[in-house]
Structure formats: structure tokens, C-alpha cells
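Provided herewith is a single structure, encoded as C-alpha cells, for subsequent inquiry.
Omission of a single protein chain aside, the complex is shown with its protein chains in their original locations.
Labels A and B are assigned to the chains in the order they are written; within every chain, residues are numbered from 1.
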Amino acid sequence: MSEPVTLPVSIVAWELKRLRKLNPLVHLLTNEVVQEITANVLLAAGASPAMIVAEEEASDFAAIASAVLINVGTLYPARETAMRQAVLAANAAGVPWTLDPVAAGVLEYRSAFCRELLELQPAAIRGNPSEIRALAGFSDAGRGVDSTSGSNEALDAAQQLARRTGAIVAVTGEIDYITDGEQTWATPWGHPIMTRVVGTGCALSALVAAFTAGAAKRLDAVAAACALAGICGQRAQAASKGPGSFKAALLDALYLLTPEELLEEKI
Amino acid sequence: MSEPVTLPVSIVAWELKRLRKLNPLVHLLTNEVVQEITANVLLAAGASPAMIVAEEEASDFAAIASAVLINVGTLYPARETAMRQAVLAANAAGVPWTLDPVAAGVLEYRSAFCRELLELQPAAIRGNPSEIRALAGFSDAGRGVDSTSGSNEALDAAQQLARRTGAIVAVTGEIDYITDGEQTWATPWGHPIMTRVVGTGCALSALVAAFTAGAAKRLDAVAAACALAGICGQRAQAASKGPGSFKAALLDALYLLTPEELLEEKI
Partner (left out) sequence: MSEPVTLPVSIVAWELKRLRKLNPLVHLLTNEVVQEITANVLLAAGASPAMIVAEEEASDFAAIASAVLINVGTLYPARETAMRQAVLAANAAGVPWTLDPVAAGVLEYRSAFCRELLELQPAAIRGNPSEIRALAGFSDAGRGVDSTSGSNEALDAAQQLARRTGAIVAVTGEIDYITDGEQTWATPWGHPIMTRVVGTGCALSALVAAFTAGAAKRLDAVAAACALAGICGQRAQAASKGPGSFKAALLDALYLLTPEELLEEKI
């Protein structure tokens, strides 16, 4: 198991080019609070979001989507059923699905559902340090969606979780670590202003899902999603005064950033 | 049946003035993703949105509203029941209701519900070409909310659907066509950036519903809603850098545009 290495921007450029060519249709089963920003982040970056939430439709749509996201932020029983059906249909159709285990470890209802989902072969898991530690079985208690520990403290948990589930695990904070349990990329572009805008983490999970679609090397694809959010976040921070203007600037940056700019190392 | 004719801006000006004087109360039963932008578009333009979603209240409120919108984007059974009750109450009270058939033709659950609603005398239907073709019974398959054909290819379907249901049908894209089955207006102000901001189409359907309230000539009213969105979208596009700044600029433009400006042909 090797030490974390900073992700080369050439990989981000290559994966971003691939994403925009593919324009993947991402089936989002996410929480009530962040649906608009999540859809807008995908549209800006170059993917197509679709929220199909009913038990009557979730299976059929997951099977024709390019990727699926499950985010348990505002879980309740009817949505839980639709999520389970979407995951099973995605697996049957070979569609990769990503888990965002919001507040896992804090409340038992969602924690139990997340443990169940871990057995169903997620392609990727994106969480904050508290959530990843909780999923890995470390004793830890978070505080809602806010993490109470840093991402480096959770690296060991992320690696264990990746080896156990087969998923790429991304644990995000000021530095993100993305691991398959053996190799680990670091993406050092996080900024604290991100924590003052609701949904930036949840939307990143949707980007992770989008990048898993058709990925040749899933570890690189997930890391590229994290890097893209971080790089655009830094641009947006430089162009804004506070969290309100930051959000608009983040969407603009995701839309405007080109693979060519990344390759010219203008970042 | 006459050829499409570009809508004169004098009609947009007259209808906008009428909307702002009336300040219609619009009962919105729309999808989970776009509720905030939909409400903000109506508030900016000069209408009053209200989301009343429970079966316990939907009938009572639809009957006192000025107009009702039904958007099936994130349909599920409890919401479906509330929508059906709102439509029946609206019809009984003479309140016009508008249908946005999101992703009709892609998934059978919502397609069946849309077919049922078509029998209940919608005042207007606003959709993308794939959705309108599906409702009209043309064999076609969309891709979630994104259309796979252009609006001119769907004009024939829109005209047939209008004649069959009695609704004004608006099929929107870079050029919008608005038809009662005989006369057809074209509004040529669409811009591709609109497709990178979630909810612009759904919010346009809410504007359509708002303009149907108290309309003397419903065809003109629906066309004016489409034109207003397009004209403000062009202004917003000119004032913004990407989809994040575009959304704020669109709301500002809807708020700032006056009937007088339109009449002076400053657009």
C-alpha cells in the first residue's frame, strides 16, 4: 500500500474531456435540500442529471442511466425503497452506482441502510471523514453533515473500506484522498468557503457518479471529479466575496474550465 | 391551418402589463428539484406562487387560486393523488390549469398519468419536442428532461395535440411554437445556456400557468409567457459568464423588464 500522491492535472484534463464527450445521464436519488445545486453542478460540468424518485420508476430508469447516485441525507421509507430498487437494477444492468452516506454514524436508521448498501457493490463512496470512519466501523460520532475530524485522520478508514467493499473511496476535506485500498490519490484544492454553501459535498458525490460512467480506470475518474470540484472552487473563491456569489461563480467555473487550460497548467 | 408567425412584441407588452396588474396566485404542484427557481421566476415576473401539496389541502387551494400548474417531474403516488384532486377542483371552479409532462414517453408510470390528465381539459401544455411528440402519440423516445428532437419537428405533433385536447400547446427549444391547433405563434428567443440551468423549462411552464389566469385570448397569453422567458434569457445571457451568473441575471431581467421597454422595441 503506497503513500498518497498528488493527482496530476493531466488526468483531470483527460477525464474531463471524456465526461463532456460522453455527457452521461446520471440518475440522482439524493436529499431534498440539495437537488437544485446538484443538478446545476452536473449540467455545468457536462453531464445530464435526472431525478426519478418513485418506486414505480426507479428500477426502470436506473437500468438505462449511465450512472446512479444514492445520497441518504433526507432518507425516509418510501425513498429508501426506491433507492434499493435503483441499486439492484443498476447492478443487474452493469451501471455503476455511488453512495454518499450523509451523517452515517450519527443516526441508526440511515446507518443501518448504509451498511446494507455496502454489501451491494458500490462503484464509489464519497463522504467526509466522520462518515467514512463510521462506515469503516471506527468509533466516531459526527455532527450532522459537518465532520468532526480531518481527512488525513480518515485515510486509514478509507483504505480499509475500499478493500472491504471494492469501491473507490473518496474522503474529502481541505485535502481529498481517493483510494482503491492500494493506490491513493490526493487532491489538495479544497477551500473552507465550500463548507458555507449547502450541497457542495453532495454535488461532488454526483460528479463522482458522473465520472464513474464509462470509466476505464475508476480510481482516476473519481479523483478527477474531486480535483475538478476543488480547482473550480479555488477559481470561484478568487472571483467571489462570500458564499452567495461563490455558488454562482462555482457553476460558472465548472462550465468555463476546459481540458486545454488544465493541460497548459494554467491552474 | 396557417404557418407559424413570429409573435409581435406588442402582445408580450400587453400581456405582461396585464399579468402585473392581476398578480395572479398560482398553485404549483411541481417537481422537487425546481421548486425554488420556479417560485422565484414567478415572483420576479409579477405573480404569486404557492406550493400546497397535501391531499388534505390541494382541492381547497386550487379552487381559490388564479391558475394551477401540474409538473410530473418527480411524480409519486401521494403527489399524484394531490395533483388529480387539484385538477378536478380547478375544473369545477373554472380555474385554468397547465400541464408540464416532464419525461413523458420515457417512463410508463408518468406517461399513463399524463394520458389521464389529457382527458381533463388542460388550458395549456408546455413541453420539449420529445414530450409533446410522446403525448401526441408519435413514436419517439426522450432522454429524461432533455429532448432528442428539435421544436420544428414537433410542430405537427403540437398542432394535433392542441386540436385533440383543446389546450394551447407550447413546444419549446431554440424556437418555441405555441399553437391552438389552427393559429401558431413562433417565439425565436431561446438560447442554449438555458439548457445548462435546471428548472428553466419547468419555470417557464409556471409562467405559462400564470399568464393563463384571466386571459382574454389564451393563445396570446401562453405565447407571451414563452416570449418573456426568451427575451429575458437573452438579456441574462449577455450579462453573464456561465450558468451560475445566468440564473441570477435571468431573475433580475424578469423583474426589471417593463412593458414600456418592449413597446419601444428596445429588445
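As a convention for this text, a contact is a pair of C-beta atoms (placed from the backbone, for glycine too) under 8 Å apart; a residue touches a chain by one contact, two chains touch by 3 or more.
In this text the structure is predicted, and so the values were computed from the model without any measurement.
The residue from A:N23, A:T74 or A:N152 that touches the chain not shown here is A:T74.
Contact with the chain not shown here comes from a single listed residue; of A:I64, A:V198 or A:A239, that residue is A:V198.
Hidden from this view is one chain, which touches subunit B at 25, 32, 35-36, 39-40, 43-44, 48-57, 60-61, 78, 247-256.
Remark: the residues of subunit A touching the chain excluded from display are 31-34, 36-37, 73-77, 103, 106-110, 143-146, 195-199, 240-245, 247-248.
Assume only the chains that are shown with their structure count from here on.
Subunit B has its Cα centroid 33 Å from the Cα centroid of subunit A.
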